[in-house]
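Step one of this worksheet: look at the structure below.
Only one protein chain is missing; all other protein chains are in place.
We just call them A and B in the order they show up, numbering each chain from 1.
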Amino acid sequence: MSEDFNNNKTIQAQSSETISGGGAGVTPDMDYVRPAEIPDQDLYHGHSFITKWVFCQDAKVIGVQYFLTAVFTGIIGLILSWLMRLQLGFPGLAGFMTAEHYYQFVTMHGMIMVVYFLTALFLGGFGNYLIPLMVGARDMVFPYVNMVSYWMFFVAVGVLMASFFVPGGPTGSGWTLYPPQAILEGTPGSGMGILLMLISLSLFVIGFTMGGLNYLITVLQARTRGMTLMRMPLTVWGIFTATVLAMLAFPALLVSSIMMTLDKVLGTSFFMPTILKAGEVLEYGGGSPILFQHLFWFFGHPEVYIVALPAFGIVSDLISVHSRKNIFGYRMMVWAIVGIGALSFFVWAHHMYVSGMNPWFGFFFATTTLIIAVPTAMKVYNWILTLWRGNIRLNTVMLWCLGFIVTFVNGGITGIFLGNVTVDVPLSDTYFVIAHFHMVMGIAPLMVIMGAVYHWFPLVAGRMLDEGLGKWHFWLTFLGAYSIYFPMHYLGFIGVPRRYFEMYDSPYMTSAVGMNEFISLAAFIVGAAQFILIYNIIKSLKEGERAGKNPWKANSLEWFTSTVPPEHGNFGDRLPVVHRWPYDYSVPGSKEDFMPQTTPPSAVVDTEVEKT
Amino acid sequence: MHAGIIFFLVILGSVLFHIFTPWYWTDIASNWKSMDDTITLTFWVGGGVFVAVCLFMVYCVFKFSYKEDRKAEYKPEDKKLERILTWATTLGVAALLAPGLIVWNQYVNVPKNAIEIDVMAWQWGWQYRLPGEDKKLGTTQVQNINDNNPFGINLDDPYGKDDVLIQSDVINLKNNRPVKILLRSVDVLHNWYVPQFRAKMDAVPGVVTYYWFEPNKIGEYEVLCAEYCGVGHYAMRGGVIVQDEQEYNQWLGEQETFSELIAKQKVIEFKEKRLVKK
Partner (left out) sequence: MSEQKIVDYEFKPGFKGMAKDTGSDQTMFKGVHWGKAMMWIFLLSDTFVFSCFLISYMKGRASTPVEWPNPSEVFALDAFGVPVPLLLIAIMTFVLITSSGTMALAVKYGYERNRKMCGWLVLATAIGGLTFVGMQAFEWSKLIHEGVRPWENPFGAPQFGSFFFMITGFHGTHVSIGVIFLFIYAYKVFAGHYDEQKRGWFTTMKGDYVEIEILGLYWHFVDLVWVFIFAFFYLW
């Protein structure tokens, strides 16, 4: 097997780079970077098709595998949302749609989009692809475990999809899976459906733990020379913090899944009080349904930030690159990410203000929730202050970023409504909630994903995506999604409750029939618009313009690989050495408007660069 | 440039939509106007921030879009500006939080003169129980529930005997008199919610939860279940009729108490036995 390793890679320079050129003020050790602390990683290079593309240990391939699998489940989630909107906008039009089906679609749409689409896409997809490249590592630190992580995820998706085909269908208990109804008759899929869901979630958690350990150790222990924590791109900070959250929040999901599985299979009563069903008292008793809610939301709220923090990080990088300006207040941005992450463990019960828990908790959780608004607001200010006095390229990537700012600010502000305990009372469990979380953790992160796809596709595929198609894609998606969710808040003001299969002739709904039809039509268009991207990708893979190296003139390390797209091992013979943060754009005195992280100080002595 | 215009139109459209929307709150029919006020306050502060941030963004797009010969400003940090923004935001957030907490304090503290109502929920329906002349509800247990004792009242509890039982999904309330809604469920989670009253709380099996409000507008309202409870969730409706004191007392007088129900059942049983003997 030894021929699979190239152990004879050049050993890294043991002293600092030699200094070439001699402008004014060059001192011999100004480019000094400490010699390597860690030996070069020894990598297993696959040779056969199977080891190269299927059971592959290259983080970049695993990233793409994660991405494609997540997108596949996302498309299923999208189709489910179409079916739901069909029922809500035009009740009775689809003859097969029963209340059971509707609730199953609602549940599966929610769970797929939150866990199997967004989480897997951001951490598994972007995390795997970008972390080693951005911190200057050859690969993730445990490539084999990383591979197993993906295949675990694959099996979890398989189990989830299998639940569509079991007797009784998938679970229809809402994505929150609240007991007692999740495992009792009267809820669709309370037999095999809920079991498969719980098993799939457990597998997801196990698989994710393997991946998460990789992301964390790669960031903590395998950076390249000169890459200090405060020189990492915000993308890495976002994904890193989100992974920490995931490692600490998923345990609660795992435990609640195990306990609910036992309640279902063995008849224990962890979450099951005495229940009277169809005139008979069931054999349960003494359990607490609210305990499940606490466990679930202890996972569920950090989960929101597991999706949001990578989006924050990525969008910061995209905005900075495409407005040719340093990110404003980098340190504030880092501390905001870390602070939001830490606070997110103390706010979970704001999902439970009207759940029947002790109402005195409301004071505490309203306060912590609103405290989170402060670092979040700081991030928003810093994004727009990065645009300010920049040199903004209004290309597709930037459009997605601007779309993100609008939708995120909108969704963030409605979050203040729902986090402030009193304001939540009339609005909770109405369409206001639906509109809020779709805007803030559906559309806003999706905008970032799309921007990131347009930004990094040239790196992954070596070809540019078509700008014209991209702009059509953006405007249809942004305007469509905004016109779905902005008016939807007002349904919530009326008091229309969520998870209603139909409203009959209730006074709350009859006044909003027109709006529901409009929202449904917009949803069909937005969904269909996503296929523009798929067409664009296929077209560009075949005939797109060749990207070459660093097409966006960016600073961060992923654009300085030995080949485009990068090969296994990323950086050729020698790992890059980092001398600065990734945001030195438009430095006064420099000829170019960007300064790669690898630029040594001696090469730019005449510029007014700030020391980082 | 076009992008800036479209984004501007989106912001303008949002504001206009809010001004001209035909969809807004139902007329309030309870004492919780303070909740509406906190929403309005949050709306103006939040809406203001949204419009300001987005307009600033649009301004940047117009003013600073790409030119070959221009160089962006290089300014990694501006401590003073960051500090000002942090404090301003903190103040704004505190200003929103304080009224919220004050109103929440009213929400969790029930006035002394509130009438207690036991709201019992199951898949999928409601029924109600009012205290009798002793002003106290009898204790209950799920195991006791049967055809003869639809509310599961403990038979040895003296307070339960005179409880008024309303085996219908419509309840009458006295105008301008606070009510404390005691929620219980015999199977899964439910939530007794009337949009006009604004307030809501989940009914959780195994425990009794509560909230209160004071209806202050005579009329008939629809009750919705606001916590997903299975396939019949959307059909789990009820009703509330708010009446003035006289009509309410008349209605209350026509309702059956628990002891009357037991007596009636005994008569029926007695008749049945006689029938069997014959």
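Here, a residue touches a chain if its C-beta (ideal position, glycine included) is under 8 Å from a C-beta of that chain, and two chains touch if they have at least 3 such contacts.
Please read all numbers here as calculations on a predicted model, not as lab measurements.
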Exercise for the section: Sort by label and list the shown chains the missing chain touches. Expected result: A
Handout entry: Touch criterion as defined above, residue of A:Lys60, A:Arg85, A:Arg225 or A:His489 at the omitted chain
Key = A:Arg225
Problem - Residue touching the undisplayed chain, where the options are A:Met30, A:Ile75 or A:Leu262 - result: A:Leu262
Practice task
Taking the full complex into account, find the residue in A:Phe72, A:Phe142 or A:Trp335 that is in contact with the omitted chain.
Solution key: A:Phe142
Completion exercise
Had the left-out chain been drawn, it would touch subunit A at residues 1, 4, 33-39, 41-42, 44, 141-142, 144-145, 209, 212-213, 216-217, 220-231, 247-248, 250-252, 254-256, 258-259, 262, 266-270, 283, 285-288, 291, 295, 298, 578
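Criterion: only the chains that are shown with their structure count from here on.
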Exercise for the section: Go ahead and note the Å separation of the Cα centroids belonging to subunit A and subunit B. Expected result: 33
Handout entry: Footprint of subunit A on subunit B - complex, ascending
Key = 1, 3, 6-7, 10-11, 14, 17, 21-26, 32, 34-36, 38-39, 42-43, 46-47, 49-50, 53-54, 56-57, 60-61, 64-67, 70-78, 81-82, 85-86, 89-90, 93-94, 96-97, 99-101, 103-105, 107-108, 122-123, 142-143, 145-146, 183, 186-189, 191, 193, 195-196, 198-207, 209, 222, 224-235, 237
Fill in the blank from the handout: So, in the complex, the side of subunit A touching subunit B is made of residues 99-100, 103, 172-174, 178, 180-181, 184, 186-188, 273-277, 279, 281, 286-290, 323-326, 328-332, 354-356, 359-360, 362-363, 366-367, 370-371, 373-374, 377-378, 380-381, 384-385, 387-394, 399, 402, 405-406, 409-410, 413-414, 416-417, 420-423, 425-430, 475, 479, 482, 486-487, 490-491, 493-495, 497-504, 506-508, 511-512, 515, 583, 585-588, 593, 608, 610, 612
